[in-house]
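A single protein chain has been omitted; all remaining protein chains appear in their positions.
Now for chain A:
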Amino acid sequence: MKRNVIVISAVVFVLALLGFAGWANHLNRVHAALQVQAQQDQANLVSDAAGVGHLASPMVGKAAPSFTLTNLQGKKVSLADYKGKAIQLNFWATWCAPCKIETPWLVDLEKQYSPQGFEILGVSFDDLDQDDTKLLAKEKVDIAKAADQLGIHYPVLLDGDSIAKSYGDPDVFPTSFFINREGEITNVTFGLTSKDDLENNIRKALGEAK
């Protein structure tokens, strides 16, 4: 009788262990699926009609992932706050020289197309040392200074790294996501393009061009 109790207890223990393994396995699968999704959301190298390779994002045609970030003034800003507007999410950093080349174009284009309902949100990917209050304050001042020197009047949001994953983990700067009034990503550009190219993408996001 005593032996039976021991054996049955052992079986129950193993079955509980099995249940735990199944649960852990499920978590692994979910994690792996997210990893695969993130990989799929990264840019792919494709060739155009002329055979020139360029990066294309599989996020085009998808809904822009929602986010809330803090701007330079410390105010929370959400993508949802801009519902009904065409948006250019411009991922940049103070250490990115090509970003500085395109910024004056962005400033001009924002001014030109804001009456039609177009807004630019600059998302800074500069490192922020959240554990060091003094350094963090200096980093924020440096970003604000850079934005001021570049004549940026549109909102600059901090800690782009925190939303990078949902936007396909772009590791090329500048990167711009163009979002139409319905919240759908109409195009993504990687690296410095041209003012004309940016304008075409803005007009497409506004529904003025195909």
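The working rule: a contact is a pair of C-beta atoms (placed from the backbone, for glycine too) under 8 Å apart; a residue touches a chain by one contact, two chains touch by 3 or more; residues count from 1.
In this text, contacts and distances are computed from a predicted model.
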item	value
From "Protein-disulfide reductase DsbD N-terminal domain-containing protein", "sn-glycerol-3-phosphate transport system permease protein UgpE", "ABC transporter ATP-binding protein" or "Cell division protein FtsX", the hidden chain's UniProt protein name	"Protein-disulfide reductase DsbD N-terminal domain-containing protein"
Touch with the omitted chain, as defined above, among A:Pro65, A:Pro98, A:Gly117 or A:Gly207	A:Pro98
Omitted-chain contact residue, chosen from A:Asp142, A:Glu182 or A:Glu208	A:Asp142
Touching residue (missing chain; options A:Asp81, A:Asp148 or A:Asp169)	A:Asp169
Residue of A:Phe67, A:Tyr82, A:Phe125 or A:Phe177 touching the missing chain in the full complex	A:Phe125
Chain not shown, touching residues in chain A	3-4, 7-8, 10-11, 14-15, 17-18, 21-22, 24-25, 28-29, 32-33, 35-36, 38-39, 42, 93-101, 125, 127, 142, 146, 169, 171-174, 190-192
